[in-house]
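What follows is a structure written as structure tokens; I'll ask about it next.
Our next item is chain A:
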Amino acid sequence: MADARPIDATKTHVSLEHKHERPLVACRFDPTGRYVFFGAEDNLVQRFDLSAKTATPLAAHDSWVRALGCSPSGDVLYSGGYDGRLIFWPAADEKPRPARVIDAHQGWLRALAVSPGGEQIATCGNDNLVKLWDAADGKLVAQFAGHAAHVYNVAFHPAGKTLVSCDLKGVLKEWNWASGKHQRDLNAAEALYKYDTTFRADIGGARGLAFRGDGKQLAVGGITNVTNAFAGIGNAAVELLDMAEGKIVVQLEAKEKVNGLAWGVAYHPDGFWIGLTGGGGGGWLYFWKGEGFSEKTAIEFFKLKLPNDGRDLSLSPDKRQVAVAHADKTLRLYSLFEKTA
Partner candidate 1 sequence: MKCQYACHSADHLFSRRSLLGAAAGGAAAVASGLGGALAATPGVAEQIKRKHKRILNVFMHGGVSQLETWDPKPNTDTGGPFRAIATSVPGIHICELLPHTAKQMHHLAIVRSLNTKNQDHGKGQIEMVTGRNRMLGTDYPHLGAVAAKTLTPEGRFPLPGHILIRGGGGGTGQAAYLGPKYAAVVMEDGKPPAYTDRLASLSAEADARRSAFRAAASDRFAGRRRTADTDAYTFSYDQAADLLTQREVFDVAKEPAKDHDRYGKHEFGQHCLLARRLLEKDVPFVQINHSNYDTHFENFDFHIEQLGEFDLPFATLVADLAERGLLEDTLICVMSEFGRTPKINSRYGRDHWGTAWSVLLGGAGIQRGACIGKTNDNGTAVTEREVDHGHVFHTLLAGIGVDSKGEFDIGGRKFPVADPAKGPIKELLA
Partner candidate 2 sequence: MARVATVAAIVFYALVTAWCAPMVADDEVGRATGNGTSKAALHERIDELIEAAAIGPLTPVCSDADFVRRVFLDLTGVIPTGGQARAFVVDSRGDKRQRLIDELLASAEFLRHMTATLDVMLIERRADKVVNQADWEAYLYQSVADSKPLDRLFGELIQADGHDEKQRGAAKFALNRDAEPNAITRDLGRLAFGMDLQCCQCHDHPLINDYYQDDYYGLFAFVQRTSLFTDTKTKLVSLAEKADGEASFKSVFTGASQDKTTPRVPKGAVLFVEPQFTKGQEYAVAPAKDVRGVPKFSRRGALAEMLPGSEEFARNMANRLWALMFGRGIVHPLDFHYAGNPPANPRLLTLLADEFSEGGFQVRPLLRAAALTRAYQRTCEAPQPEMVNFADVAARVEQLERNKLVKQKTVEPLAEALAQAKAAFKQVRDEDVRIVAELSGLEKTVAEARQSLEKIAADRRNAAELVTQIEKEATAVSVAAGKLSVAATALPGEKVLIEAAEKVAARSAELTVSAEAARKTSQQPGRVEADAAQGLANAEAALAAVIAKRPAVESLRKVEQTQLAAQHRLAEANYGVAQCDAQIAAAKALGEYAVLAKSDPIKAAAAWSGIVEKWTIAGQVAALKPLSADQFAVSAMQATGILRGQVAAVDEKLEKKPPEAMKTAEGAERQRVKLNLIQMEMLGQLRGTNAEFVRQYGGLLGEEFQATVNQALFFGNGATIDAWLKPAGENLVARLWKIEDTRALVDEMSWAVFSRAALENEETAVNDYLKNRTDDRAVAIGEMVWALLSSSEFRFNH
């Protein structure tokens, strides 16, 4: 029976902890709210049953799994791994076996997204490609080439017929998945990329990517102000784009700058953004909202220090909880309302 306590981000607290043998790298609520699926520094996907508090391993990947998604009904789980594979699973089976295994990308498959209607799955990876798969038969529907660097993340526009992808260098491309064509380039999230001349290497990429519920804004999470790429000295930041103009309108950042990456970002229908950090500055949840709901500003109105670095974030279907994949081998759920004594 539904919990009556009102949403109050400033009362966010840990409501559940689950220990695993390895550090976690990814997590996703399933649409029914029964499970949280998560990936870790092993080759397994775990299905954590929120009522039973038990985890069921899903074994078929040959590397870490960072990309997770579900069909709208919650019947099918989609997992994408650093082995380049996209795997379909019967999400609710007692002992799920892969329903379909697709060698989707050369090198890492870094992220996947499921279309609002569930018809298609988008994946992206280190072959600089974005690919579109038919949810029904797993066939390749479209392949979007154009990125000149590893593609770090992908997201479907909630309303329209487009999806957006972002690469290592912060280049943002919008693709029309109906026509299978490149629609436009958004303003690159340049602040989230740097070539470190000392170490002669690139640092950047969208570690988190999410649309606002109404699709008017896109949030891109990463790292900025990098002074030492190899020590991770830089600040977690989220770039907020206005989709109409395709321009960055504001940068969401911590009031007191925090070292690390914005590993996850989500929009809460009550009108605030949630950001997750991990890295040198440790794990934090940040909550931003526009001043008087202005879309050109964003004020941090609350932050919560987490027990450990966060690596992925998922908002529950009822929007009352977030799941966080932690580096300390723990899955934690945080409730966005007051804790009852």
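We take it that a contact is a pair of C-beta atoms (placed from the backbone, for glycine too) under 8 Å apart; a residue touches a chain by one contact, two chains touch by 3 or more; residues count from 1.
These made the cut because all candidates are chains of the complex that A comes from, given by their letters.
Here the structure is a predicted model, which means the values were calculated and not measured.
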| item | value |
| --- | --- |
| Chain touching chain A (counting every copy) in this complex, out of 1 or 2 | 1 |
| Residues of chain A defined as touching candidate 1 within the complex | 21-23, 41-43, 62-64, 82-83, 107-108, 126, 150, 198-203, 205, 229-232, 260, 278-280, 308-309, 327-328 |
